[in-house]
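A single protein chain has been removed from this complex, and every other one stays in its place.
Per-chain residue numbering starts at 1, and chain names A and B are given in the order in which the chains are listed.
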Amino acid sequence: MGGTLAAIADPAIRAAFRESLLRAADDELVIGHRHSEWTGFGPDIESDVAMSSIAQEEIGHARAFYGQISDGEEGGGDHLAFGRAPAQYLNAILTERENGGWESSILRLVLYERYEAARLQWVSVSGQEPVAGLAKALLREEQYHALFADAWLTRMSRGSDEGHTRVQTALEALWPDALGLFEATEIDAQLLATGILKAGPDAQRQRWEAEVCPVIEACGLIVPASPPRTGGRQGRHTPDFDRLHAHLTEVRRSDPEARW
Amino acid sequence: MGGRGMTTERRAETAAERDAIWERRLDAPHDVWAVFLQARTRDPHVHVGDVHAPDAEMALVVAKENYTRRDPCVNLWVVRADEIHATTASAVHMFDSATDKSYRFGGSYRKQQQVYGSAWRLSHRDEDQ
Partner (left out) sequence: MDTRPDTQDDPVLLARFTERIAAGDQIEAGEWIPEEYRFEARRLIQMHANSEIMGALPEREWIPRAPTLARKMALTAKVQDEVGHGMLLYRVAETLGGTREEMIAELVAGRARFHNVFHYPAETWADVAIIQVFVDGAAMQTQGALRSCSYAPYSRVLKRICYEEDFHIQLGLDVWRSLAEGTPRQRAMLQDALRRWWTPIMHFFGMPDRVSPHTAKMLAWRIKVKSNEELRQQFLRRFIPIILEYGLEVPDPHLRWVEAEERYVYTEPDWEELKRVGRNGGPKSAERLGLRQQFYRQHAWIREAVSRWAAAA
């Protein structure tokens, strides 16, 4: 495995890019974990199976990113995925929320998916190899995730009054968290300055809203006007994440010397 | 495919009644969709199974993960199973040829068998490989 990070000469830039990849890896791991929790409990067997595939792909993306980041580091990808304290994870709070109803998970996927596709897009043109090539390949799997989520969102929100109400309620709850995807830290300015990042978080958010709002409005829903809920990009997480982390690491912690 | 609801009161069919019917519409629940998968370009679409789905778009969306996780695919079709019309089992005899049709093959009987064999193989992948 080639070293994307090893190829970056400036240590500050290297650290900044590492952090941006870690956000991606942690987002994908945590949302993939949440999606995998639907296995066996979906509203119908076929969608249960489809959501399970989406979960596997997200975890697979996380694994690929952890592999890139940990190249040359001790412990490798699994150590990064499982071995940090909760405050060291950089996933957005949106990803860690406990599953709630199917409508919440589907809505979360609709909102997250456009963000993730845009992220893979900018990584793929960042000029940093081999992760740029990796991102380009991973993009191929994202279209289906959006297709699946959009199809479900339409049917739930436009099928019945009750569906409309429930989805709108879920949207009100998730919107602040979704805006938290764009939480900026000092690395964003650094990466923008070097040209690795072509657009800063505010510009990214505007592009994302331009994609997501028409989808929401086409479903007869109203885009909320609430401020972002942040913290995830700085390692400040919710009790939901503490429980997730405890679960995630339970078996490994039971026998730290063991290989699994 | 068949079986729309278990009818508890049913007069037993007679053999004569049964034999008289050579074609039927498949008796499947309305929300069952037959899935046809094209493995590679130029391959025919093959029936690989069914999905339950409320409509065609959702049927295609779920068919992708339910039928192509391990099998190569470039294209999918779905159609409601209850739109499928079929010959009946009792009509199977009409597919047996009684007279020599080798004039269709421009050659020997052996050649006729070969052509049947390869056409059959094109549409039946052996999953045991």
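Couple of notes before you dig in:
What we mean here is this: contacts are C-beta pairs under 8 Å (C-beta built on N, C-alpha and C of every residue); 3 or more make two chains touch, one makes a residue touch a chain.
Everything numeric in this text was worked out from a predicted model, so none of it was measured.
Among A:P86, A:G163, A:P176 or A:P201, the one in contact with the hidden chain is A:G163. Mapped onto chain B, the footprint of the missing chain covers residues 1-6, 10, 12-15, 18, 24, 26-29, 32, 49-52, 54-55, 58, 66, 70, 86, 88-89, 127-128.
Hidden from this view is one chain, which touches chain A at 29, 33, 36-37, 39-41, 43-46, 48-49, 52-53, 55-56, 59-60, 62-63, 66, 77-78, 81-82, 101-103, 154-156, 158-160, 162-163, 166, 244, 247-248, 250-252, 254-255, 257-260.
In this text, only the chains that are shown with their structure count from here on.
Residue ranges on chain B touching chain A, taken from their complex, read 51-54, 57-58, 61-66, 69. On the chain A side of its complex with chain B, the touching residues are 44-47, 49-50, 52-53, 144, 147-148, 151, 155.
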